[in-house]
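One structure below.
The complex is shown incomplete by one protein chain, all other protein chains being positioned as in the whole.
And then chain A:
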Amino acid sequence: MHCQECGQKPATLHFTKIVNGEKTEFHICESCAREKGESLPGTPGGFSIHSLLSGLLDFEKTNQTGLGPKPQTIRCDECGLTYSQFSKIGRFGCSSCYKHFTDRLDPLFKRVHGSTSHVGKIPKRSGGQIQFKREIEQLKLELHQKIEQEEFESAAELRDRIRELERKITEM
């Protein structure tokens, strides 16, 4: 089989792309692949997930209301990456980008993950406070239940435990 780009060299790379169930195949030689910049496993070059993402990140779509500052001017103070650069490359520059771009991240995370906040593992050392906070939230739910069920004795116990945890947080 010959390369379908140049029609001269033998096709050594065979791709099948499936987007929404629509299948496209193409067969090209190595040098044409490099020119096309098609990303493939085992070779250097753009990684397609990032170009895919930049479609999702397109700020025109995430900012249809026209409110707020222009994406070119939103910039991470820490590393200097602008939101429009982020939307092109699909990668954050540093952990502070999450803080500086926060207003625009909710719609993005909704689309990618269907959710905007973390519910999984928490680092033991630096996450101590967060662990307490989650525990408090859980205890407060239980507390409401106990009060509704008029089990005031266990409700009082829960209340004490919540206070204890809150004290620990302020001491941290």
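Convention: contacts are C-beta pairs under 8 Å (C-beta built on N, C-alpha and C of every residue); 3 or more make two chains touch, one makes a residue touch a chain; residues count from 1.
In this text, contacts and distances are computed from a predicted model.
The chain that is not shown carries the UniProt protein name "Protein-arginine kinase", picked from "3'3'-cGAMP-specific phosphodiesterase 2", "Protein-arginine kinase", "Lactate utilization protein" or "Multiple sugar transport system permease protein". Among A:C79, A:L141 or A:I169, the one in contact with the hidden chain is A:C79. If you put the hidden chain back, the residue from A:C94, A:L141, A:A156 or A:I169 that touches it is A:C94.
Residues of chain A that touch the chain left out of the display are 12, 14-18, 21, 23, 40-44, 47, 49-50, 53, 57, 78-79, 81, 89-95, 98-99, 105, 108-109, 112-127, 130, 133.
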